[in-house]
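Below: one structure, written as structure tokens.
Removed: one protein chain of the complex. Kept in place: all other protein chains.
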Amino acid sequence: MSHETNSHDGHAHGHVIVSLFTLRTILALLLFFTLLTVGAALAEQWIASTFSVVIPQWINVAVAISIATVKTVLVVMFFMQLKYDSPMNTLIFVFTVLTAAFFLGFTALDLGGRNTLERFKAQYAIPGGTGLGGDNIPITTQARNKAIAAGTYDPHHDHHDHHGAQSITNAGYLQPKPEKGSDGNFSRPVKGVTIPGLPGYIAPKDNHGHDDKSEKSEKSPAGH
Amino acid sequence: MATIGDIHKSGLPHHGHAHGHDHHGSYLERKGGMIVTIWDWMTTVDHKKIGVMYLFAILFMFFLGGVAALVVRTELLQPNVATVAASGSVTYSGNLIGHAFGQGENIAKSNEFYNRAMTLHGVIMVFLVIVPSVPASLGNFLLPLMLGAKDVAFPRLNLASWYVYLLGSIFAIISIVQGGVDTGWTFYTPYSTTTDAAYYNVVWMVTAAFILGFSSIFTGLNFVVTVHKLRAPGMGWFDMPLFVWGIYGAAIIQVLATPVIGITLLLLIFERLFHIGIFDPRMGGDPVLFQHFFWFYSHPVVYVMILPGMAVINEMIATGARKPIFGYRAVAFSTLAIAGISFIVWGHHLFTSEGEVAAVVFSALTFLVAIPSAVKVFNWISTLYKGSISMATWNLYALAFLWLFTIGGLTGLFLGSLAVDLHLHDTYFVVAHFHYVMMGGTIIAFIGAIHFWWPKMFGKMYNEFWARIAFFLVFIGFNATFFPQFVMGSQGMPRRYANYVDVFQPYHFASTIGSYILALGFFLHLFVFLHSLAAGRKAGPNPWGSLTLEWTNASSPPIEHNFDHEPVVTHGPYDYDNVIPPQTAPGEFVLPKPAAVAIKH
Amino acid sequence: MASIQADPHGAHPPAEDLSRPYHERYHAAHHFKSRDHEFDSVKMGVWLFLGTEILLFSGMFVAYAIFRMMHPEAFIAGSGKLSVGWGLLNTIVLLLSSYTVAAAVRHAQTNNQKWLRINVLLTFFAGLAFLLIKFVFEYWPKYSEGKLPGKFYSYPYSTSEYEPLWWAIYWGATSIHASHVIIGMGLFAWIWLRARKQHFGPGHYNAVEGVGLYWHIVDIVWIFLFPLLYLIH
Partner (left out) sequence: MMHDALSSSAFGSLSLGLAGFHEWTKSLFFFSTGASSQATHTENLFMYIMWINIVSFVALMGLIFYFIAKYHRGKQSENYQVSVQHNTPLELAWSIIPLIIMVPIFYYGFTGYLDKLSAPADAEEIMVSGQKWNWTFSYRNGAQPRGDQVMLTKSNYPVPQFIVPAGRPVKLIMSSKDVIHAFYIPDFRTKMDVIPNRYTSMWFFPQPLSEQDKSKGGRLHTVFCAEYCGDYHSEMAAQMKVVSIPEFEATIKQWTDYNPVDDLLKVGSMVYTAKGCNSCHSISGDKNTGPTWKNMFGDTHEYTNGESGKLVDENWLRENILYSQKRIMKGYPTSMPNYVGQLTPLEVDALIWYIKSLSDKTKPADLEGGKKTVKQYKEEAKSKGSSN
């Protein structure tokens, strides 16, 4: 194979030089869309709080993701020059995104709905794993207890540090998750079954034998 | 159509010519003293040297993993039997290896020892042996040669991948030296994040797998670009040897799937070290999410293992039968189909843990993968038709591959079928199935391929007689080891058991004896190879009479820059009907004169 | 990244005319036919590498999506505790740096050495600014308040039991992204040092192009992280 001997062949095919004007236009568009997505999120909160309407979560998600996608397409086509590049590189990019989409899609197909399907069983569900040691108090409660014990807990603390509006709107967005153990969305009556021997959300009551558990059909869990 | 004359014009290095190299020495030629030579190998960017270094590293790791397998099989020779003395003290017998390592008196310790050996076997064989086996060693060596290129696209990245592989191996060995891990090679959470097996060992081992992923990515990325950009003049996509197609398909999967195991293992390390909660159900995390993450990589990687195995089979079958591969395009497209489908079937590893909808969808998709695999097998068998079938060791391995892979593939039907899988999941049936595919497929193809390309790589012939004896030992040992496991599995023997109920003992016994025969066969192969290196006869450039570029246009072993002149492709890789392959075997492999050649011109 | 670049010195250093700038006398590595052949191969390699980056981050995005579906209330509570202002500023910084890097490639193509260096330097400092904002105004306050993943969580005013999980996703995703920014800054420092020696010009700018593409992907990841973490509630 002979080495290339010419000094250079200038701008060979495939080497497209994008003009600064194009680059600046794209930058301006990107900045515009950035402000738009923030604006959309704020506007949505404002609408929800001012008119006391519930805006479904998916609208928020769809708007944000769509704008992000438009921005990505701009970056990929012009800054990364896929528009002028070999189609092979576009193919690589598209296949990669497709693979990621399969990854997300099929995982969500399984896990996305399972917790809601089985929520009625939550009363008994035992969070296994031993990341926190033997006690079963949620880590958020532990943190609060610690702060209370240290005397640094402020009961009037604003829970929503940065978004003033959110504390109002959250009520609209949130379908509050039923307390563990409440029968709110039980599909069938609870039989008086507890699982003896399981640690967890069953209230620690020292002096009950198994024999009288069957009478107490609605056992309330420890409500931390 | 090309004639014999064309080939000579295109530069077949003749026996004499190859050794009369004017200024181009063999790539194996020493550059100076010992230190200079070692430094030369350590800093080389020559794909052939990197491939050879990979080959020896992989074979060493195969030895380590094999020893772990023998430990596992020996431990399972008999069930553990406890004898309770009148004083109340308990003694255990039956756990032979446990006794040998001083752990025989305590059932928990003995079981833990088994679990570590089992994990060691899995981790080493998957991450350090089978995934890099064919691509990193033979792929590195052969891909540029087959394409008529001087090197892979990014030689320094190639060297980097080798060093990353070494680094990963070192991490794995650190973990092993410190006592190993007992998580199983799948590292399922929350077991792997909470097991009391030496705390940092798990982190070492997971980090090793994480690092090895990068080695895999580098190799894959390199190969994809090489195949796209560095084909010799005149070589279109469908003029490439099918070996290249197989490696290409595997490389695509390596590039697209491996990053996901990277992030998975990174999160697992975080979880183990810091308990960030992503896989910890107590903090709202989800252990089944880990399984999805893990198998999103680990199922496609099954095809990273088997596609290169199939790739070498193409070359061996075609040369061995001296026939064009039947339905070249079907085989090439089935490679891509397997690579594509591999990304959407991972859920069949989770039939017992995932939701109903996902299970049904994944089951349906799983059956799709059977089609391209079946097409390949049919095409290979058809290739034998009216051929001239060689009985050399490497072709025996290719035929054995057909036998073993067919069993492995067909038994996959049981596991893809949901109702049956609920019974067979996590039993020895699964163990037998994936050993028939992974070992009977990839490793058998790999061992055969080493024989096939041995003369090209080292310029020496091996002893055919003893190699065939070793082959029969391996083939018989393999079937004796793993066939009983199918029966054991369908009867209900779960996998990863250190101990078992008595009824399974005959099968375990047969399996263990089989594994000893298998080991014997592999050791015999080792001696055959060592003997060849020390005292093998010199090999000509094309002892088997093949038509791909590395045989027709390069000497054995190849010169440093592969080819004297840049090869120009004038015939297809399997154009046996029209071209008499130049052949330089010393004696026993005389080729026929195809009548067709005379007729055609 | 760096090792993807093909051998810049070629197989045989040219003997002729060392006074000409490096990018003019550059020879492709010996196994390529021409500099264009090498350029195309390198670019394809970089794109494949970017594919692996996308899939690496896809793991974090999938985890985000799944946990969001499982514990929406934790994600709403956690998202409300982030500062949109700093997030927005960082987005703008990264977008600007994306522009400067695209401009740097253009100036390499047109042999405008001065503006090539300036743009590379600007990109480097944009990365630095991003990290400063991230660490000083986001990571540090959250760290000191105890808004940390999993076991380390100690912020007493949570409104959801699974808030530590949100912080695991937040810290995981942003720290992996930040580590990519740091790597990118290292690469730009390397590019700048080489640009000073006039290594890049119309005939040879593989490295600028490759590192630029990498930087754009880092930018794109942030384009998605910003709304997902800060804006969706």
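Labels for the chains are A, B and C, by order of writing; each one numbers its residues from 1.
The working rule: contacts are C-beta pairs under 8 Å (C-beta built on N, C-alpha and C of every residue); 3 or more make two chains touch, one makes a residue touch a chain.
As the structure is a prediction and not an experimental result, all values here were calculated from the model.
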item: Listed residues B:Ile124, B:Ile278, B:Ala321 or B:Val474, member touching the removed chain; value: B:Ala321
item: Touch with the omitted chain, as defined above, among B:Ile174, B:Val203 or B:Leu402; value: B:Leu402
item: Among B:Phe274, B:Phe378 or B:Phe483, the residue in touch with the chain that has been omitted; value: B:Phe378
item: Residue, one of B:Thr427, B:Thr442, B:Ser532 or B:Asn562, that touches the chain absent here; value: B:Thr427
item: Of B:Ile174, B:Ala330 or B:Ile513, the residue in touch with the unshown chain; value: B:Ala330
item: Interface residues of chain B (partner: the chain not displayed); value: 79-82, 84, 88-90, 92, 94, 106-108, 111-112, 115, 182, 184, 188, 190-191, 194-196, 281-282, 286-288, 321-324, 326-330, 352-353, 356, 359-360, 363-364, 367, 370-371, 374-375, 377-379, 381, 384-391, 399, 402-403, 406-407, 410-411, 413-414, 416-423, 425-427, 487, 490-492, 494-503, 577, 589, 591-596
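Assume only the chains that are shown with their structure count from here on.
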item: Chain centre separation (chain B, chain C; CA means) in Å; value: 35
item: CA centroid of chain A to CA centroid of chain B, Å; value: 39
item: Shared interface positions of chain A, touching two or more other chains; value: 1, 88, 95-96, 99, 103, 107, 111, 113, 131-132, 139
item: Overlap residues in chain C, where contacts from two or more other chains coincide; value: 30-31, 40, 44, 48, 51, 54-55, 58, 62, 66, 70, 150-151, 161, 164
item: For the chain C and chain A complex, residues of the former touching the latter; value: 10-12, 20, 24-25, 27-28, 30-31, 33-36, 39-40, 43-44, 47-48, 50-51, 54-55, 58, 61-62, 65-66, 69-70, 72-73, 76-77, 80-84, 88, 91-92, 95-96, 98-99, 101-103, 106, 109-110, 146, 150-151, 153-161, 163-164, 202-203, 212-213, 216, 219-220, 223-224, 226-228, 231-233
item: Parts of chain A lying in touch with chain C, wherever the complex brings them together; value: 1, 3-4, 7-12, 14-15, 17-20, 23-24, 26-27, 30-31, 34, 37-38, 41, 45, 57, 60-61, 64-65, 67-68, 71-72, 75-76, 78-80, 85-86, 88-89, 92-93, 95-97, 99-100, 103-104, 107-108, 111-113, 115, 131-132, 138-141, 143-144, 146-148, 152-154, 157, 159-163, 166, 169-170, 173-174, 176-177
item: Interface residues, chain B side, partner chain C - complex; value: 45, 144, 149-151, 153-157, 160, 217, 221-222, 224-225, 228-230, 255-260, 262-264, 266-267, 270, 274-278, 280, 283-286, 289, 292-293, 561
